[in-house]
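For reference, the structure is listed below as structure tokens.
On to chain A.
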Amino acid sequence: MSSVPLSAYLALGLILFCIGLYGALTKRNIIIVLISIELMLNAANINLVAFSKFGVMPSITGQIFALFVMAVAAAEVAVGVAILIALYRNRNTVNIDEVNTLKH
Partner candidate 1 sequence: MNFAYLSILVFSPLLGIIALLFVPKAKESVIKTVGFLATLPALVLSLMAYFQYRSGSSLERLDEMVNWIQFGNPNRLGELFSIKYELGVDGFSLIMLVLTAILSTLAAIASMYIKKEWKGYFMLFLLLEVGMLGVFAAENLILFFIFFEITLIPTFFLIGKWGYFEKEKAAFSFLIYNGLGSAVLLIVIMVLFARTGTSNIEALTSILAADSSSLVLSEGGKMGLLIAMLIAFGVKLPIFPLHSWMVRVHVQASPSVVMLHAGILLKIGAYGIIRFGMGIFPEQFQDLAVLIAVLGVVNLLYGAFLALVQTDFKMVLAYSSISHMGIVLIGLGALNEAGIQGAIFQVVSHGLIAALLFFLVGVFYERLQTSNIPNLGGLAKGMPITAGFLLAGAMASLGMPGMSGFVSEFMAFLGLFREMPVLAAVGALGIILTAVYLLRAVLGITYGKAHREFAGITDLRKAEWVPALVLLGIIVLIGVYPSVLTEPLTSTLETIMLGIGG
Partner candidate 2 sequence: MTLSGEFFAFISLALVAVVGGVLLLNLTKVVHMVLALVFTFVSIAGIFILLSAEFLAAVQILIYSGAITIIMLFGIMLTRHDDTKEPKTGLLRKLLLFLGILGFAFAFYIGIYNLDFGEVSTTLHENNTEQIGIALYSKYIIPFELTSVLLLAALVGAIVLSKNDQEKEAKKE
């Protein structure tokens, strides 16, 4: 049957998750941060879909779950960008480090 084992997919998911995470936590541009978060969600999707095929009880559920995650991700991005735009209007910056007036 399949020549690519489950673990390979999971490893890919893990790697992408880590990349996304690193990006989300180090990148300065808020847009990139948001995109990185999307990448993390996508990595989770890979897991879900992979489990859907190779899991304990293969079923369509995993794919459905992934679908919902995508919908959520889309909504989140939309809101994120909208907030960014509102912020940009007031602050004129997209640099995440400059968004630090609330502190201590």
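Basis for inclusion: all candidates are chains of the complex that A comes from, given by their letters.
The criterion applied here is as follows: contacts are C-beta pairs under 8 Å (C-beta built on N, C-alpha and C of every residue); 3 or more make two chains touch, one makes a residue touch a chain; residues count from 1.
Small disclaimer: the values here were computed from a predicted structure and weren't measured.
Here chain A touches just one chain among 1 or 2 in this complex, the one numbered 2. If you check the complex, the residues on chain A that touch candidate 2 are 1-12, 14-16, 18-23, 25-29, 31-32, 34-36, 38-39, 42, 45-46, 49-50, 52-58, 60-61, 63-64, 66-68, 70-79, 81-86, 88-89, 92-95, 97.
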